[in-house]
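Here the structure is laid out as structure tokens; the discussion comes afterwards.
A single protein chain has been omitted from the complex, and every remaining protein chain is retained in its original position.
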Amino acid sequence: MSARRASRTSRTDPAAEHRRDLLRTMVLIRRFEETCAELYSAGRIRGFLHLYVGEEAVATGVMSALEPDETVVTTYREHGHALAKGVTAEPLMAEMFGKVTGCSRGRGGSMHVFDRDTHFLGGNAVVAGGIPLAVGVALADRMQGRDRVTACFFGDGAFAEGELHESLNLAALWRLPVLLCCENNLYAMGTALVKEHAQTDLALRASSYGVRSWAVDGMDVLAVEEAARRAVDEIRGGAGPHFLELRTYRFRAHSMYDADRYRDKAEIERWKERDPIDALAARLDADGVLGEAARSAIEADVAAELERAVAAAAEAPEEPVSDLLRFVHSEEPA
Amino acid sequence: MSARRASRTSRTDPAAEHRRDLLRTMVLIRRFEETCAELYSAGRIRGFLHLYVGEEAVATGVMSALEPDETVVTTYREHGHALAKGVTAEPLMAEMFGKVTGCSRGRGGSMHVFDRDTHFLGGNAVVAGGIPLAVGVALADRMQGRDRVTACFFGDGAFAEGELHESLNLAALWRLPVLLCCENNLYAMGTALVKEHAQTDLALRASSYGVRSWAVDGMDVLAVEEAARRAVDEIRGGAGPHFLELRTYRFRAHSMYDADRYRDKAEIERWKERDPIDALAARLDADGVLGEAARSAIEADVAAELERAVAAAAEAPEEPVSDLLRFVHSEEPA
Amino acid sequence: MTTTTPTTTPTTGTPTGTVETTYREALREGLRDALRGDDRVFLMGEDVGSYGGCFGVSLGLLEEFGPERVRDTPLSESAFVGAGIGAAVAGMRPVVEVMTVNFSLLALDQIMNNAATLLHMSGGQFAVPLVIRMTTGGGRQLAAQHSHSLEGWYAHIPGLKVVAPATLEDARGMLAAALADPDPVLLFEHGSLYNTKGTLPAEPAPVDIAHAAVRRSGTDVTVLAYGGMLPRALAAADDLASAGISAEVVDLRVLRPLDEAAVLASVRRTHRAVVVDEGWRSGSLAAEVAARIAEQAFYDLDAPVARVCTAEVPLPYAHQLEDAALPSAETIAAAARSCFGGGHG
Partner (left out) sequence: MTTTTPTTTPTTGTPTGTVETTYREALREGLRDALRGDDRVFLMGEDVGSYGGCFGVSLGLLEEFGPERVRDTPLSESAFVGAGIGAAVAGMRPVVEVMTVNFSLLALDQIMNNAATLLHMSGGQFAVPLVIRMTTGGGRQLAAQHSHSLEGWYAHIPGLKVVAPATLEDARGMLAAALADPDPVLLFEHGSLYNTKGTLPAEPAPVDIAHAAVRRSGTDVTVLAYGGMLPRALAAADDLASAGISAEVVDLRVLRPLDEAAVLASVRRTHRAVVVDEGWRSGSLAAEVAARIAEQAFYDLDAPVARVCTAEVPLPYAHQLEDAALPSAETIAAAARSCFGGGHG
């Protein structure tokens, strides 16, 4: 995103252009996933598929505060993070199809998107399991004198895992440059926040580790971006880890397997009224910097991009079975 | 202890008598462990041996607030807890010797003291590993309608483990009757508190889970007892788990293997001035309810008890090797 | 001591006293029977309640038994497994569900260092009558963090019993037997079996968790399998039959302690053995079974024991790679045939 942003800010109103870019990213994520849902129903994507629909503002806003060479570690619900970080739709879609042109060569699938070029370190499907990795990347950056921030995403459910606690303490103790982004979408699968946590103010709890923490409206991409920038600036300035609790909601079920029996339909509808894409579009409209035509152009552009991605993925070759045992060990020395 | 207390409160001044009992318990723990240290040096106790010297007020004060049928779960540094809970010196010493008359039949040793009669559930040597057990016992009590409190002991080091976090949340979420006693002796082996935790106010951190928490002077047995009683009363009243941070210090090295290179001798000396036994004795003296003779009597009584325990342990038989495979599975049906 | 009242609510009654059911529903019936029959039994784990279990096994049980006995937990594998151990010690009969064996690594310290060890370490004082259920296995394109078969590790731990239902009977009946055991029992459900359909007697028959079961008799070669590999072993036996090889298929069922007598008895009859195991080959449970056969039936063997295991690779998402990594009816049959090919002997 940063790269794209940079290439476009030469136009007349850089701020407006930037906000349109944010909108485009969110639309790309939304449409990408809607396409995935269809392809899943058609049996062309398999395994587990967790959609981010409704939460796009979180990944989009945070990534906007990161540099291209800064690492992101995230979960199985990561298509949005990948696209926002700059992984393009084509290798991402190919990964969904399990093709060798996929960003993880088809070995990872939806839950394990990896991309070295954009410093995208997964795609971790053990809840909370990615957090220590992010702490380690931050440690390496610090030890090697690189001025980088590593961002890590995880859910409200992950906050209950021991690894979260250990990692928060370690990051705070060593004042490591890591931005911990807790996507609080109020559910861990079918378990509501109040059934996961005795004390549900997660930002407050994170602050008890000596980590600066804020709760942020995760449906407002500009608010997310602003909070992330502020946190990243402070981290770059040496203030140690920061924690953002991003209050958001998933509009769809936990995964394609989930019948979503545990949520009140009215609750879902209420949250849909706060759709982050509609909200930003309305704001841009109000500011006179979007309009019907521009929005249609974004949609058309995204649709074309996805069409190409799907076509390419469909045609791409499968990895030959004779290569099964590759990548268990490195093919080159250290 | 409760039983012993009950049997003695018939004398003239029950409060004084009770405080003398607390003193006796602390002296018993101290002398028991000094004896162990000698026996270890003589090669008659083996394995790891972790002494509680300096911390006696913690176990003694907390146990005093518990009923005989209430469960205690603790760590490898548990001789004091066992003695205070009512395990007698004889089977405890036999356990140190690895004899079949030991409370764990010699299979546990110093780190794994268990005693069903006194509801003493170990002796857990994986740091923080006992905490979930205590939560589970409390859960069973609640589900079976038993009005009991389970007490769990662990160190400042254990607070960094994921299991602490998961257990605190679970206990708080389900409002379970468990008393979490964190023995903050400022070190986890050779690692000082400030190198273990970014935020060292452990009671404050525990409170962020929605658990009522207090920091208590762990060198003052009466303060510990009072805090424990207050917590236990509230827990019995249905207030859910409570957390006590008991600020204490170990006068000796982490274990008999430890050369104690990492602590400042002056720091150790400063803490020794706050010896919990001397402190209580001085107070009882000042209140005119102890005196030289009474204290000597306690010492003599304890010495005799330990002499008997050592003699019995020395003479007790070893378990025959032919029984090696016993107790891997139960010998009776459920 | 645990008395399980026979259920009278079969999924679909049939005139002949049998019911049409699935592996999933059979497991659910087992849970329902256990919850009905013993107040001390409760089910606890992530999403066992409102969600109905991540694979739908416990659907409806929350409504029937309420949130105290069908207990949703936070994502805290170590704490809730440990709490199950504590509750078992204190008189309950918990059934703890860990979603998959992959995540059970987060609770392995509790399982190994407490559940399996407390009784012994305490010199026989504290038993742990706990059942832990989890899903194992691959074949559903769930990739490298959701597909592994680690039950062999658990089968290494003294103090545990480990069982793996492969049939509807076992899916329904093993839980009662596990709960009747005074010590911890791990029950591994295979993810690819949940939708398996079949019929069961309306009245649940008691199932034993001490013995392997011969699922198909044969004379020429013994194929040993369990869980998700049993259907593949049976398919291989069909295939072998059409090539004139009579394969006996033994369902190990109990992974610890192994029913060595049954294994050896079959191999001593057939003189050839193929061990099928979805775990990775090196250090697999199949290695143990093969080693025992080679140790104790060495002079009865007409060919080396063959093993068919999963390729030594974290399971990939791509279907063709995953398929190639897992044992199949074809690779099992080929291994069996290879027992007849040798020029030595």
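By written order: A, B and C. Residues from 1 in each chain.
We take it that contacts are C-beta pairs under 8 Å (C-beta built on N, C-alpha and C of every residue); 3 or more make two chains touch, one makes a residue touch a chain.
Please read these numbers as outputs of a predicted model, since none were measured by experiment.
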Hidden partner chain, touching residue among B:188, B:203, B:224 or B:309: B:188
Selected residue (touches chain absent from view) among A:26, A:137, A:182 or A:211: A:137
Of B:31, B:46 or B:116, the one touching the omitted chain in the full complex: B:46
Of C:59, C:108, C:214 or C:334, the one touching the omitted chain in the full complex: C:108
Hidden partner chain, residues of chain C it touches: 102-103, 105-106, 108-109, 112-113, 116-117, 120-121, 143-145, 148, 152-153, 155-159, 256-258, 279-280, 282-288, 290-291, 294-296, 298-299, 301, 303-307, 312-314, 316, 344-345
Chain B, residues in touch with the chain not shown (by the definition above): 46-48, 98-100, 104, 106-112, 124-129, 157-158, 160-162, 188-192, 195-197, 258-259, 261-262, 318-319, 321, 323-325, 328
Where the missing chain touches chain A, by residue: 71, 73, 102-108, 112, 114-116, 121-124, 126, 129, 131-141, 143-144, 162-163, 166-167, 169-170, 173, 326-334
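Throughout what follows, only the chains that are shown with their structure count from here on.
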Geometric centre distance via CA averages, chain C-chain A, whole Å: 37
Chain centre separation (chain A, chain B; CA means) in Å: 47
Averaged-CA centre spacing for the pair chain C and chain B, given as whole angstrom: 41
Per-residue overlap in chain C, given as positions that touch at least 2 other chains: 74, 76, 78-79
Sequence positions of chain B contacting 2 or more other chains: 162-163, 166, 169, 173
